[in-house]
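So, chain A:
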Amino acid sequence: MSAIEINNVSKKFGAKEVIRDINVSIDEGDFLVLLGPSGCGKSTLLRMLAGLESISSGEIVIGGKRVDQLPPGDRDIAFVFQSYALYPHLSVRRNMAFPLLMQEFRLWYHLPIIGAMAKRRIENSPRVVEKIAKMSKILGLTDMLDRFPRTLSGGQRQRVALGRAMVREPEVFLMDEPLSNLDAKLRTSMRSEISRLHKEIGGTFVYVTHDQVEAMTMGTKIALMRDGIIQQFGTARDIYTDPANTYVARFIGTPPMNLIMAKWDGARMMVGSLAIAANLSPTLAASDVLLGVRPNAITLATDLSNDSLNGEVVMVEHVGADSIIAVRLKDGRTAHNDDGDLDAVMVTVPGYCMLSMGQAVSITIDPHQMILFSAATGERIRRLT
Partner candidate 1 sequence: MRTSRQLEHMRVLAVLLMLGFAAFPIYWMFVTSMTPSSELFASSPRLLPAWSQLSIYAEIFNTIPVATWLKNSFLVAAGTTVLSILLAVFPAYALSRFRFAGLAVLGFALFATQMLPEAMLVVPLYSIFGDLNLLNTIPGLVLANTAFVVPVITWIIKGAIDSIPFEIEEAARVDGCSRLDIVLGIVIPLVAPTLAAAAVISFFHGWNEYVFAQTLVSSENLRTASVGLASFVGELSTPIHSVMAVGVIYTLPAIIFYLFAQRYVVAGMTAGSVKG
Partner candidate 2 sequence: MRRTVNRLMAAAIAVGLAPWWAAPAFAKDKITFAAAVFAEAGRGDRVKAWIESYNQSQTGVEVEPIAIPFSSLANTVFTQMGGGGGPDLIRLDQTDFFAAIPSGRLLPLGDVINDKDYPFLGPDRFMKVKDVRYGLLFDTTGYALLYNKDILPQPPKDFESFLAAAREKTRDGTFGYAYRATMAERAGFWQDLCNYVFGFGGRWSDKDGNLTLNSPDVIKGVAAYKKVYDAGVTPKGADAATYRRMFWEGKIAMNVDNGGVAAIFNRNAPQLPFAAAPSPFPDKAQGLIMTALVVNANTKHKDAAGAFIKWAYAPENQKTLQAAMGTSVGTRLDMSPEEQAKQPWLRVYEEQMQNALPQLVMGHEDKTPEIQQIVLEQVLKVLLENADPKDAMDRAQSLVERRVLR
């Protein structure tokens, strides 16, 4: 049984459709990452799962129960906010106890004094106390249970927010860019911490981020979104090695995949006037195509020849273990200069590269690591023999 099913869900804000007919099904125990640039609708989709946002059409099923008309509190979910959204007037302990308190809440608890006494009684019940003790131990919060959120560091607040989500032991955890307010170092350690928690406590996670590293490292499934549509849904490996279109191809990977304009003349793959060695034979009429190749699947040479793609170095970046070289082709163009990138092929070279600007080089593409996209639609061409 799948943990979450999203069937034909759409969302309109006025005339604007921000989520378009989405269908996804996630298995129990999955860690789904909704990945995409800002404004792609990933957060809206998450909020619709939570019930913070209504859906315009379609249905959402969580744990076999249709929930799209239920208030958030009845969906058996927990939500971790980007801003943590801790209750500033409550201590860490009471922040964590709050969801449990609400499960037993009665209207008359709002009355002063006797209401407060009733709330104290619930908060001090063994069930609540034990759960909080357990969760705070897992999260290492035991020492700060009686402190207030404003006295905690960002990472500590993040843990409290996770703890508040975990005490409910919900079917589904929903997280909206929970790490984006942390500094880079802390983000890395929290990343593995969340993965660890996922393994330790189980449950289904849905995690929204715009950071591909988080997506690749944490997600068992990734849904890459753009303009309210899921571009590709699959494992991290699928998405990296087998992108469905140029958008996915360019979104994942640093530097992103090179897209070299080429022409398929029915028999040969022509880049400019040069026919290149390609392990591809598409059953395709002659047309313009884009040659997708990751920067690490290209080798550089300083000796030029007429059978290789020649060009000159226009940029050299040293990023520690690797160097990134941008090569402008003499006789070929890339298809990604429209979004402000250099009209150049990016190549990663291990070690510290001694090439200098303006130097003439030639590149060789690993024929086994090429993929092909239609120049017209950007869709992957898979009809290979």
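Here are some notes:
The definition used in the following text is that a residue touches a chain if its C-beta (ideal position, glycine included) is under 8 Å from a C-beta of that chain, and two chains touch if they have at least 3 such contacts; residues count from 1.
Basis for inclusion: all candidates are chains of the complex that A comes from, given by their letters.
As the structure is a prediction and not an experimental result, all values here were calculated from the model.
Of the numbered chains 1 or 2, all belong to the complex, but just one touches chain A: 1.
Against candidate 1, in their complex, chain A makes its touches with residues 47, 50-52, 71-74, 77-79, 81-89, 98-99, 102-103, 105, 107, 110, 148-152, 154, 164, 168, 181.
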